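Yeah, one chain of the complex is gone here, protein chain that is, but the others are all in their spots.
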Amino acid sequence: MDIFNTFLNWPVFVDALPMLLKGLWITIKLGALSIVLGLIGGLMLALCRLYGPTYIRGIAIAFIDVFRAIPLLVLLIVIYYALPFIGVRLTSFTAATLALTIVSSAYAAEIFRSGIEAVPKGQFEAARALGLNYFWLMGDVVLPQAIKIVIPPITSNSINVLKDTALASVVAMPDLLKQATQAQALAANPTPLIGAAVIYILLLLPLVRLVAVFEKRFAER
Amino acid sequence: MDIFNTFLNWPVFVDALPMLLKGLWITIKLGALSIVLGLIGGLMLALCRLYGPTYIRGIAIAFIDVFRAIPLLVLLIVIYYALPFIGVRLTSFTAATLALTIVSSAYAAEIFRSGIEAVPKGQFEAARALGLNYFWLMGDVVLPQAIKIVIPPITSNSINVLKDTALASVVAMPDLLKQATQAQALAANPTPLIGAAVIYILLLLPLVRLVAVFEKRFAER
Amino acid sequence: MVQNIIEIKGVEKRFGKFTAITDINLDIAKGEVVVVIGPSGSGKSTLARCINLLESYDEGDILVAGVRVENGANLSAVRADVGMVFQGFNLFPNMSILRNVALAPVRVRGLSWREAEQRAMKLLERVNIAAQAQKYPSQLSGGQQQRVAIARALAMEPEVLLFDEPTSALDPEMVGEVLDVMKSLAQDGVTMIVVTHEMGFARQVADRVVFMENGRIVEEGSPDEIFSNPKDPRLKTFLESILSH
Amino acid sequence: MVQNIIEIKGVEKRFGKFTAITDINLDIAKGEVVVVIGPSGSGKSTLARCINLLESYDEGDILVAGVRVENGANLSAVRADVGMVFQGFNLFPNMSILRNVALAPVRVRGLSWREAEQRAMKLLERVNIAAQAQKYPSQLSGGQQQRVAIARALAMEPEVLLFDEPTSALDPEMVGEVLDVMKSLAQDGVTMIVVTHEMGFARQVADRVVFMENGRIVEEGSPDEIFSNPKDPRLKTFLESILSH
Partner (left out) sequence: ETLKVGANIGNVPWEFQDKSGKNIGFEIDLVNEVAKRLQMDVEITNIPFNGLFAAVQSGQIDAAVSSITITEKRLKSVSFAQPYYDSDQSLTARSDSKVKSVDDIKGKIISVDTGSTGDIWAEANKEKTGIAEIRRYEGLSNAMLDLVAGRTDGYISDIPAMQYYTKDKPDLKVVARIKTGEQYSIMFAKNSPLQAKVNSVLTELKKEGYIAALHGKWFGSVPEKTTSTVMVMDAPKES
């Protein structure tokens, strides 16, 4: 068999498409929710890490470091399969969202921190000298500048979360990639995997380009 | 069965340990090499994207966007299993390193870019006014400041690469996590997974703390 | 009893092992204009920054309107009453000039955006820059930025104004205008501490001139005493060097 | 034939729809000292920045030593010969003061670090800041930073020096010292273009004074002509406003 029959087999792809689309829907649902929650959580964590009282700061650092180090697969298994032993029984969707959110917020926290630290000290001083309280200092002055700086890595992180939904199949949430490997096994042909890659690219490229446009408009100031 | 027998079963863990350590070695070898190459590649890509002539810039953008969007699993399969059809037959180690390096350099490129863009314009101007050529402008003035800014997200990215070695098992490089799932199947008990998580944490936490110390020393200037 | 709006008692500030200012004692009455002069690195900026706790001080006390300046609940309120114009301009690059000026009145004083922006426009007119209200800071020249910074501080109608070389980036024409604004503020009874090298301004407006050297207040007195009859030898050299060019 | 080291012919620079400078014609002979004055926003900084192509110009030509300033292979060489001291200091925060000054001689002129640092120390002494050589820029006061910036530009021993308000952040004592440095450079035959508000300096050192307004050169001549016998009404108002305070 040649490369086309093996990796770009049209009938196999057409066969697999309905499965892939079913997986895509899970990927999007789970991914979008975890990205949004992860960004919010990450921002909170970054602020705790930078400005919290010592013990809060310690907790934030531990949270960030441990949940970046732990493999998502293991976290998912613990949340979904171990928690019932202590009486917490989550649905697979909740468990997957929770695990993805925890991990993505740990990553996002470090990104936001780098952005906040890149805002010149003079900006904080000017805001404080004007009497702005912590909330407005962050909201009006520091975060708009910090977020502008970190748009590229935040985009990367969001893409990562979307792709990490693949691991949710371990808690019986078959996402796009899982559906593709399954279709591969059924047909004994890797074409569905290539199909999934194409779908990922079709899904992500426009989003990434859109972010780039926003970024440019931002930068023009 | 209670939670301890299921998730923290000592005899199962001891049994699995030799397998896990074999996997750990692959994780470290593959991870370290891909991280280093990915950082170098990412820096090159970021510079091409920012300062290359239009067509180089276009290629860099396409590279970065496509390889962030494509699932690593698919890329691995293409590199290892599809390239032989066109006469390129790589060893599994080379294939895994290549795929991981490509993806991690795409991610690192965006991180470096955000760092470079956060360096004030006046710094570029002062360096250019002194007649520094592009190489020294970057090497002496801009990159030291940019890298300082992006240490946190670069650390995150490196952790990610190390964890992504898990997918290399598909090209016959059974890493730590793969060995753990295998040991789990063998013992019909998830303890080896928890064991793997502990090993990841023991491996990564000291590294992350070390980076934090460096970062602090850097920031004191 | 005359209330001193600012009381500084035995203040010292160290950066690591380096002592930037030490043994500073200075009381400033409501409505007084104090000009701080001294050579580069003598600690003028550091002193100003300690007054609104942008630098925490290591020894002594600073009281604004009787309240000790320290970390705590009332720090924000103290700061809202102490306006500051920076040596670097520190405008907010992510908002228009108009927003820069209107922001604090809205966020701290609770004005509506409409009202705050109207008042901001008036202040921008006063410093001759109203035409640029919709531009962003990076689009302005250095002098223009400095004038915005002054308008921003004035917008809070503070009780005390700290100026750290407010005219250093201005061209002479503008220096005159800005000094006029400051003079009128002084007549309105606003308390001011001005770090400046504008000896003309010091002579005309200052109630008191403070000369710093090496982190200490070496001499203080009325402009007449300081300029016409300096006692400290270092002050004498300092003044001579200024007049020589 | 007298060689003009800088020739500026019909130069215009636009920011979007806004024209910052237009129709600029200016020839500068080797060893000449030209002082540029004018109100804030008149385009003085923009003109200076066009000369070493920190801003690309939209119309006309600028030639340095006969070579057109444009993007290309010899731009770096042109820039090495045109030193610049910025209105903002733009020191490199990631290296010590000493490194800041020694860097370009090593990287561009190929000096050894030892040699470059020895020369850098001499320059730091000349601007009275040698004691801070091992500090980082963020640890210096504004005035100290400005002096380092001047030393850094001098380190390249450039043919032409552009100064954009080199003394604006300095205290009067230091202004005198820095102006002395600049005077001695002028005597050494270094060509200089100085944007400044120091009229005393202009009068003593300038071979020619150029007055800009609204992006144009409105009047130029010897210091005597400009200060004692100004023709353009806008120049007259400008000078009056300066003398009035």
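First chain written, first letter: the chains are A, B, C and D, and each begins at residue 1.
Definition applied: contacts are C-beta pairs under 8 Å (C-beta built on N, C-alpha and C of every residue); 3 or more make two chains touch, one makes a residue touch a chain.
Given the structure is predicted, the values throughout are model-derived calculations rather than measurements.
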Interface partners of the hidden chain - shown chains only, full complex considered: A, B
Residue in contact with the excluded chain [from B:Ala69, B:Ala129, B:Leu143 or B:Val171]: B:Val171
Hidden-chain contact residue, picked from the options B:Ile40, B:Ala62, B:Leu186 or B:Ala219: B:Leu186
Among A:Leu21, A:Ile40 or A:Ala172, residue touching the chain not depicted: A:Ala172
Residues of chain A in contact with the chain not shown: 1, 5-7, 9, 12, 77, 81, 84-85, 89, 92, 169-172, 174, 178, 181-190, 193
Sites on chain B contacted by the missing partner chain, in the whole complex: 1, 6, 15, 18-19, 22, 73, 77, 80-82, 84-85, 89, 169-172, 174, 178, 181-186, 188-190
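The rule is short, and it goes like this: only the chains that are shown with their structure count from here on.
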Chain centre separation in whole Å, for chain D relative to chain A (CA means): 50
Residues of chain C whose C-beta touches two or more other chains: 88
Chain A: positions in contact with at least two other chains: 120
Category of the chain touch graph - line, ring, star, complete, other: ring
Listing of all chain pairs that touch each other, if any do: A-B, A-C, B-D, C-D
Of all residues in chain D, those that touch chain C in their complex: 15, 37-41, 45, 87-88, 139-144, 147, 165, 168-176, 179, 197, 199-201, 238, 241-242, 244-245
Complex interface listing, chain A residues touching chain B: 2-3, 6-7, 61, 65-66, 68-75, 77-78, 81-82, 85-86, 107, 110-111, 113-114, 117-118, 120, 149-153, 155-157, 159-160, 163, 166, 177, 181, 190, 193-194, 196-197, 200-201, 203-205, 208-209, 219
Residue ranges of chain D in contact with chain B within the complex: 49, 52, 54, 76-84, 86, 88, 90-95, 103-104, 107-108, 136, 138, 152-153, 156
